[in-house]
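The complex appears here minus one protein chain, its other protein chains still in place.
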Amino acid sequence: MTMRTDTLPEAMTVSADEEPVSQRKGTRRKTLGKALLLPGQLISVFVLVVPLLVAFYMSFTDWSPTRGALTSARFIGLFNYEELLVYDTRFVEAVLRTLVFAAICLSLEFLIGLGLAVLFLRKFRGKAILFSMLLTPMMVLPVVVGYTFWMLFQSNGPINQLIELAFGAGASPDWFKSALLAQITVIVTEVWHWTPLFFLILLSGLNAVPENPIRAAVILGASPRQVFWRVVLPMLLPVIVIAFVIRAMEIIKLFDEVFMLTRGGPGSSTETISLYIYKLAFNDFQLAYGAAAAFLVLIGTLGLVHLLLTPVRNQLLEARN
Amino acid sequence: MSDRPLTLPLALLLGLVTVVTLFPVFWILMTAIKPPTDWNAVPAIWVPSEPTLVNFQTLFDPEALGVYGVGGVSEAATQAVFGSLLASIVATALSVGIGLAAAIALSRYSGGGRATPLIILSGRMFPPAAIAVPFVIIFSTIGLIDTYFGLIAIYIAVTLPFSTWMLKSFVDEVPKEVEEAAMLDGLTRVRAHLTVTIPLIKGGLFATTLFIFILNWSEFLFALVLSYTTIETIPVRLAKYVTATAGTLYGVQAALAVLAMVPLVIAGFLIQNHLARGMTFGAVKR
Partner (left out) sequence: MTRHKLELIGLRKEYDDGNVVAVDGIDLAVESGETIALLGPSGCGKSTTLNMIVGLEEPTGGDIHIDGKSVVGRPPGKRNIGLVFQDYAVFTHMTVAKNLSFGLEVSGLPRSEINRRVGEAAELLGLTDLLQEKATRLGGSQLQRVAIGRTLVTKPAILLLDEPLSNLEAEARQAMRNELRRLQNEIGLTIVYVTHDQTEALSLANRIAVMSAGKIRQFDASGTVYNEPAHTFVASFLGSPAMNLVRGELRRDGQALAFKSGALTVPLPARFDAMAPADQAPVTLGIRPENLRIGQPGDSGLISTVSVVEPRGPEAALTVEAANTDFAVVVPSAARPEPGEEVSLQFPEDSLVLFSGETDRNLALPHNVEEAA
């Protein structure tokens, strides 16, 4: 992105302005630019930055709504952080669980999405309508997705009825009573919901892959499989990374669907980071402790995204500029 | 890249994926129009023989299910529908308006710096549950908790990066010479933006508005923690229905879910071609 601030006034001088006038114009431009940015900045500062600073301060205290005003909170240094990382196995488990969910869901979403995108490179009738149909899940709001799958996975729900139809009466499980099965419902729900996003992004990427390198590879004797793995996929890599980063950021915050599906249960077997922080803060009123957990998560996420972005950071920045 | 036709096994596979993709949506649509006798039937009733709108009626008149001899919900969803519409529409309008001003500023008057996209990304990384914590504290201190004002303020702040970024990518596509030409004709800068820039990005403005609306209408967590008695949105009401009536009122729950889903599916299809851009902050263009 270039700074055009100084070049524009000359280019569009309307009349033969005196020097001071055009200088005033330059200043006016800058003022206008700042004025246009101001409302957004104000909102962001008051609604995001201030609360975050408060939360940051709070994370070093033992404050809880039952203990009176925030100003009377006792400063306890890194106690909350130490507690979380060293003693709070539920937090550590929630973090690991969320990461495992993320790894499984993202892999499945990527593989299915890529497979679909590759199928969509072929010629067939009704492609446009099928494309829209396959995108439907990502247009459904998360709460409704969670609710729908909660209903589908009920012990006498349609999924179990189909299972009994196929494998006989008594074959169907009680999805929300077993830790493993409940975890599977979460994964199935997430994969159903967000595979379309991978499909959409990867198909855009595949369609943007230039034709000639592919032809060149074919002429050089590469088999369709070699063309795909050695030429197409590497050229698609930046887009793949972008899709993973976007989805990783979202799935680390996973809340709505799990809230509707399992509330984190049975036990805490499907409890994600967000769900745990929510319970800490709004069920147990340990707001300060929850804030500390949130900052740990933010730091972790930043690190993760930084890592994921490393191979394509420059391309990403160029794409935006 | 390949113009090969679809082979039969691949076509069948694609068909299967499509069925799996559409089945949950189909199921919830069907449940929403099932009479109470069909909700829990074994074997399952896939398509109701006597479709009814009674579930939708119940959302606004809790006693409507009485004709089937079934007790209704304890509370109508009227307030939730009103709340969702109010919060989503006002927050979307303001977010797009403020975002448009910022987008023009960033595109025309300052670079914004190379780090801006990464800052926006970091904002998206913070779990909403964590942002909600200080909100609740501050808002309860200054009396904004359980008010639409507070909810809308959060919605604007959370969607602002999206609206700013998406709109900036559209403004960037308008050559600045067009505005300069208008200014040579004697228009002021502001007038030039109003009469030239903005009309030229009409399509993008429309897509952004719908995209932000989708985000606001889908939001659940903030509404959940900020609502006590005065404010409510459809997702919150749906969650309450599920807790309060666990498993018994499938039809009514499904009706509310459908009500929540339909505007978004329509909006989503309308901006289908811009979804990739919106979701990836413009990194992927179609």
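Read from first to last, the chains carry the letters A and B; within each, the first residue is number 1.
By our rule, contacts are C-beta pairs under 8 Å (C-beta built on N, C-alpha and C of every residue); 3 or more make two chains touch, one makes a residue touch a chain.
Computed from a predicted structure; not experimentally measured.
Asks: Omitted chain: which shown chains does it touch?
Replies: Those shown chains that the absent chain touches are A.
Asks: With respect to the chain omitted from the figure, which of A:P65, A:P173, A:P213 or A:G265 is a touching residue?
Replies: Touches the omitted chain: A:P213.
Asks: With respect to the chain omitted from the figure, which of A:L78, A:L237 or A:L307 is a touching residue?
Replies: A:L237
Asks: In the whole complex, not just what's shown, which of A:T27, A:S107, A:S178 or A:S223 touches the removed chain?
Replies: With A:T27, A:S107, A:S178 or A:S223 as choices, the missing chain is touched by A:S223.
Asks: Given the full complex, what residues of chain A touch the hidden partner chain?
Replies: 210, 212-213, 215-223, 226, 230-231, 234-235, 237
One rule holds in what follows: only the chains that are shown with their structure count from here on.
Asks: How big is the gap, in whole Å, between where the Cα atoms of chain A centre and where those of chain B centre?
Replies: About 15 Å, centre to centre.
Asks: For a test of understanding, state which residues of chain B touch chain A in their complex under the given definition.
Replies: Spelled out, the residues of chain B in touch with chain A are 1-6, 10-11, 13-14, 17-18, 20-22, 24-25, 27-28, 31, 40, 42-44, 46, 98-99, 101-102, 104-106, 108-114, 117, 121-138, 140-141, 153-154, 156-158, 160, 164, 169, 176, 180, 183-184, 186, 189-190, 214, 217-218, 220-221, 225, 235, 238-239, 242, 247, 250, 253-254, 257, 260-261, 264-265, 267-269, 272, 275-276, 279-286.
Asks: Show me the residue ranges of chain A that touch chain B in the complex, using the header's touch definition.
Replies: So the residues of chain A touching chain B come out as 1-5, 8, 11-12, 14, 28-30, 32-34, 36-37, 39-40, 43-44, 46-48, 50-52, 54-55, 58, 65, 70, 112, 116, 119, 121-124, 130, 132-145, 147-152, 154, 156-158, 161, 165, 192, 196-197, 200-201, 204-206, 209, 211, 214, 224, 232, 239, 242-243, 245-246, 249, 252-253, 255-256, 259-260, 273-275, 277-278, 281-282, 287, 290-291, 293-295, 297-298, 301-302, 305, 316-317, 319-321.
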